[in-house]
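Quick one: the structure is below, and I'll ask about it shortly.
Only a single protein chain was left out; the remaining protein chains are all shown in position.
Up next is subunit A:
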Amino acid sequence: MEINQYLEVFIDESKEHLQAINDHLLVLEKNPQDITIVNEIFRSAHTLKGMSATMGYQDLSNLTHKMENVLDAVRNEKVSVDENILDVVFDSVDDLEAMVIDIAEGGTGERNVEKVVHLLQSIENGELPTTSTIPHEEPIDAHNMASNELQIDEFTSAVLEQSSEQGQNNFRVEVALREDCLLKAARVYMVFEILEQCGEVIHSQPTVEQLENEEFETSFTVLLITGESAEEIQNRINKVSEIDHVQAGVFEAPSRLETGREAETESAEQTAITKTETKADMQKQNSGEKETKQVANKTIRINIDRLDVLMNLFEELVIDRGRLEQISNELKHSELQETVERMTRISGDLQSIILNMRMVPVEQVFNRFPRMVRQLSRDLNKKIDLSVVGAETELDRTVIDEIGDPLVHLLRNALDHGIESPDVRESKGKSPTGKLELKAYHSGNHVFIEISDDGGGINRDKVEQKAIANNVVTEEQAYNMTDSQVFELIMESGFSTADIISDVSGRGVGLDVVKNTIESLGGNISIDSVPGEGSVFSIQLPLTLSIISVMLVEVQKEKYAVPLSSIIETAIVKKEEIMHAHNKKVIDFRGKVVPLVFLKDILEVPETLEEDDYYSVVIVRKGDKMAALVVNSFIGQQEVVLKSLGDYLSGVFAISGATILGDGQVALILDSNALIK
């Protein structure tokens, strides 16, 4: 099917629109009077409807249509926004989401949505108890469509205006067939034949389609632009048999504003997409000034695999660039050198662009949380004020994909067990509304994500007791631990059993999973908490999994890369400064005893260089422990692309991977964690 090639785009865009609807609904909840927000929601819903109809997902399209009707009623101030309505709309968004997910998973997007549809319908009909002041109008049925009021849209009225400026006549022609007419459609056809000979039919009510299907009583009305006189037309039509009467009169186009309103009510009742399409256009005109504030985001979607291929190709280029540099330096040809230098600069820029392409704002993950928090706080009968800070912070796509679930877990935890119920809060002298903050920011080579609440905090004693009882730590160990070390115990795997939930302000459910996920991403998580004042869960993540900053060092003649994230600093120490403890060489580093690790021994580097009186050391850490790696020289800091050593050599001691340097050679990346016991 040709549809398949659009399916991915359809799913992505549907998700985006649903997200936009969700976001705007949350804003609307806070500002129920703001019609512009409703317009935004309407626009997303409308696009979604159109898309799903085009793709042939009828259920999706139908439900969206129902939702759109409600939104339209809100927009036209027939229904005012209140919690009941929002709940129903939220529910329908949930259903829509489920449908889209079903489609994404290869389903048909079918779903039983009777209940929601029913609720939406009753809102639309003003049946649901709302504070609505303006009664909902009766839907226009085929019968009164043919009544005196002709509803035309803006486009039609524009055409009418134009034609009268050109000296044409705008006639409103009402044709009534005889009650006993047998072939109504045939008569209509004949009438239209005549009308089209006289001029141009620009509008008909009921629509031509309905007329052809005989979906009308006995009369219909058309708008005709013609050079003929009204009488002439009447006479001509009267020649058709079985016509009861014909009346043609000059049609006065109503003022623009009125047309707009009428057309809106009309097209809201139309299912035909073509109709509603016009309405969307019209809407854009209506809210033209608001449209401008939405800056068009010009993006294309790229499969991440393609970026990987691009990256690999680029590395090839970098390698050849390195060779070219070498050659040009040897030849000392100035023009060649100049060109190579330029190429180096340009490819450097290109490199940073390619690397940046993989970066996406953390917003992609964050934007689903306000909705989740809303729902959760309702379920838990808590009042929560969620603020999101730094959603624009960028992270590598691979990290983004993984970080969502741990965050959901932590937010749930904070909501469920961190923040107290309103009455408890009040009794403690706090505001009944709990504060929850989700914050992301860059710091150095890392991104930090913090989840802070102003809830009850963690009770150190209880955690300690539980940890000792569960054999996670000994009593002595617990005594010597800092507060945050104790708090981090709740993320130990031995801690997450169900009965702890109530004991330790509930934290500890599956937090070990959270910790594992984050650590597998090369990040770490720490907890800070003040009893009675709240807790902060802080997650540190590498900017990306594929590019890391390293310090290149030389061990004898071999080059190794030490990840910058584990380096504290570099130093040069004199041989005399080295002390011995337990037969081990150590140095005094800022008052701490740090063991020396001779890389050339551990890595069994064939020795070639003579030792001098100084040692160059890289001081690395693993948690609170440190080690000083002895190298021969520092080459410098560099961003490198992380490559695996492959299955064949996996698990080599103290080596976490490899990278390709500018000269095309492979340098190994040291796993400093393995070097510290």
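For the reader, a short list of remarks on this structure follows.
Here, a contact is a pair of C-beta atoms (placed from the backbone, for glycine too) under 8 Å apart; a residue touches a chain by one contact, two chains touch by 3 or more; residues count from 1.
Note that contacts and distances are computed from a predicted model.
This figure omits one chain of the complex; the name its UniProt record holds, of "Cytochrome c-type biogenesis protein", "Menaquinol oxidoreductase", "Chemotaxis protein CheW" or "Transketolase C-terminal domain-containing protein", is "Chemotaxis protein CheW". Here the missing chain is touched by one residue of A:D385, A:E558 or A:E639, and it is A:E558. When the omitted chain is restored, the residue from A:E330, A:E604 or A:D624 that touches it is A:E604. Considering A:N31, A:Q162, A:S229 or A:N312, the position touching the chain not shown turns out to be A:N312 (whole complex). For subunit A, the residues touching the absent chain in the complete assembly are 312-313, 315-316, 319, 558, 595, 597, 601-605, 627, 643-649, 651-655, 658, 660, 664-668, 675-677.
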